[in-house]
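Excluded from the complex is one protein chain; the other protein chains are retained at their positions.
Note that the chains are named A and B in the order they appear, and that numbering of residues resets to 1 at the start of each chain.
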Amino acid sequence: MKLSSKHVTLLVLLALVAISPMLFPSGYYYRVGALIFVNAFAVTGIVILTGYAGQISLGHAGFAGIGAYACALAPVHLGLHPALAAVLGALISAVLAWLVGRPILRLKGYYLGVATLGFGILVSMVLNNERQLTGGPDGMEVPDLGLRGVLKDWGLDLSNGQFWYFFSGICLLIGAWLALNLYHSPTGRALRALHGSEIAARVVGVDVAREKLKAFVISAVYASVSGSLLALQNKFITPDVAGFMHSIEMVTMAVLGGVGSVLGAVFGTAVLTLLPQVLTAFGEYEQLILGLVMMLVMIFLPAGLLPSILRKLRGAEA
Amino acid sequence: MSELLQFLFSGVTVGAVYALVALGFTIIYNASDVVNFAQGEFVMLGGMLTFAGSAAGLPLLLAAVIAILATAAMGVLMNKLAIEPARGAPVVSLIIITIGASIFIRGGTQLIFGKQIHTYPSISGDTPIRIMGATILPQSLWVILGAVLVFIGLWLFFTRTLLGRAVLATSNNRLAAQLVGINTNFVMTLSFALSAGIGALAGVLISPITMTSYDVGLALALKGFAAAMLGGMGNPKGALVGGLLLGLMEALTAGYLSSQYKDAAAFIIILAVLFFLPQGLFGRKSTERV
Partner (left out) sequence: MKTTLTTTALSTLLALGLASAASAEIRIGATLSATGPAAFLGDPEAKTLEMLVEEANAAGGLNGEEIALVLYDDGGDPNKARTFATRLVEDDEVVAIIGGSTTGTTMSIASVAEDAEIPFISLAGAIEIIDPVRPFTFKTPHTDRMACEKIFEDMQKRQITTIGMISGTDGFGASMQAQCKDVVGDYGITIAADETYNPTDADMTAQLTKIKNTAGVQAVLNPGFGQGPSIVTRNYKQLAIELPLYQSHGVASDGFIELAGADAANGVRLPGTALLVPGLLAADDAQKPVVDAYKTAFEGKYSTPVSTFGGYANDAWLILSNAITTAGEADPAAIRDAIEATTGLAGTTGIYNMSAENHLGLDLSAFRMLEIKDGGWTLVE
């Protein structure tokens, strides 16, 4: 039986989520795993926007901020269940992405970069400044999702770390499955066509503006849900989630791993999430080594970690 | 009246800082289409090395010259060790390399010089100059002068010198440039040296006003990048005008509307300008080849 690349990706991810815990010596590893999955969820959105459609965003943390603060604010002010608040956050992000995307997606390359950057900074500025609502830079508390308690009643008693590990892992699997389906859909084909050349895509009848907007909105929803997951997991949120550095981090994770594929992006996310944890052993040299690793990977594996490694392996087999 | 004038002075002071940083972006961008996110670190190095030199007992001017030369050398190293070996990598990979370089330089500076904030004396003292009830510091005039001189220098370089045109030719079509005998490797090295040197000069001039520490680079690069994009990336005139405009918008918003949202106003105006002029105010038009 020949497995499609889509099934391979999903199986690898599933195996990763299910088998890794057997190697965990302490609860702390669940926390790191959960962070990898949450980050990878947002990065999957970047794969759709940058990998499929070839558009750059330096402001996607803004959407993560919206998703995160929706989970903090909506339960308090609207009495919504935190899960519904996350859905509301995703909706707001989608509408906002649609409104913002229409004018700015006409821009190309760095100009799109600076426009999205501006958007991200606006969101983080509002979160920082509207202190009465958001608690300002000190942040605010986020209500409990409550699902762990429900599972406990059903006889499944997980620690907080374990719960978020598996919950985020399952969310990532669903996100990856949707992104892979999109890749093989007509929209996915149109996005790849316009990635190659917008003019050529237009000639063969692709509505370029519409397809780009679609990719932008979908990736915004991914970032928003990732922000919600982070907020619910941490039960506390500050405007850092919407900060410029977080936007850059998302793009770096995707590109480092290989922006063209979901698995590559997850791989890049894992590396960049684990690296600071490993580098604590180097104390003051941490930043130095982090910068060095980023440069070395991009110099020697310019297509990203996973694609380059796969190519090398195939080359070795042949 | 004096109030408006003071806001304008404030805006020009800040704007000249942004313009100087933005000017540093143009050369590397023109030669390679890469926005160098480590540009802010060059600015930081200019200030920090000048401080370190003068703290070690060198005269300030000598310390500044050494700082600029050392930073230019750093730019050359960055090109030789990180950019040249990655030839042919997609632009987005090159950007990640420059981000990595920025983290690396910041980490190294922190290790060597620590995390303290530093400053050193202004070139011509701190006695404010009074004009119609408003004041401006002499150092601000030096920053403005620096920005204008760098602008004129770059403009002459790109329009009047063979080398400058070689830089532009390299960015337009590297292969064609090589075919007509341009040493593109040299052009790239030169543009990194110049960009780094200009960045360092910016750092030397602004540090008496803004102060400096190992981590000032990122914020400066962000504003300089926005200013360059507002003016049109790659055009020295765009960098100068974009920087000054950005500074003025911030100061006027802080003065008349809300200091909390002054950066927001600046970015909203950038978005509006890009909406009507997708290449910035003075950006070069590019057409897509199929």
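Going forward, a contact is a pair of C-beta atoms (placed from the backbone, for glycine too) under 8 Å apart; a residue touches a chain by one contact, two chains touch by 3 or more.
These numbers were taken from a predicted model, which means no experiment stands behind them.
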Shown chains that the omitted chain touches within the full complex: A, B
The missing chain sits against subunit A at residues 12, 15-16, 19-20, 23-29, 31-32, 35, 128-129, 131, 136-139, 141, 160-161, 230, 234-238, 240-241, 263, 267, 270-271, 274, 276-278, 280-281, 286-287, 309, 313
On subunit B, the omitted chain is touched by residues 3, 6-7, 9-11, 13-14, 17, 110, 114-117, 119, 126, 128, 135, 137, 206, 209-211, 213, 215-216, 219-220, 251-252, 254-255, 259-260, 263
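We adopt the following convention: only the chains that are shown with their structure count from here on.
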Please compute the C-alpha centroid of subunit A, do the same for subunit B, then give the distance between them in whole Å. 31
Subunit A to subunit B touching residues, read off their complex: 50, 56, 103-104, 106-111, 113-115, 117-119, 121-122, 125-126, 129, 197-200, 244, 248, 251-252, 255-256, 259, 284-295, 298-299, 302-304
Interfacial residue positions of subunit B with respect to subunit A in the complex: 35, 82, 85-86, 88-94, 96-97, 99-108, 110-111, 222, 225-226, 229, 233, 260-261, 263-264, 267-268, 270-271, 274-275, 278-280, 283, 288, 290
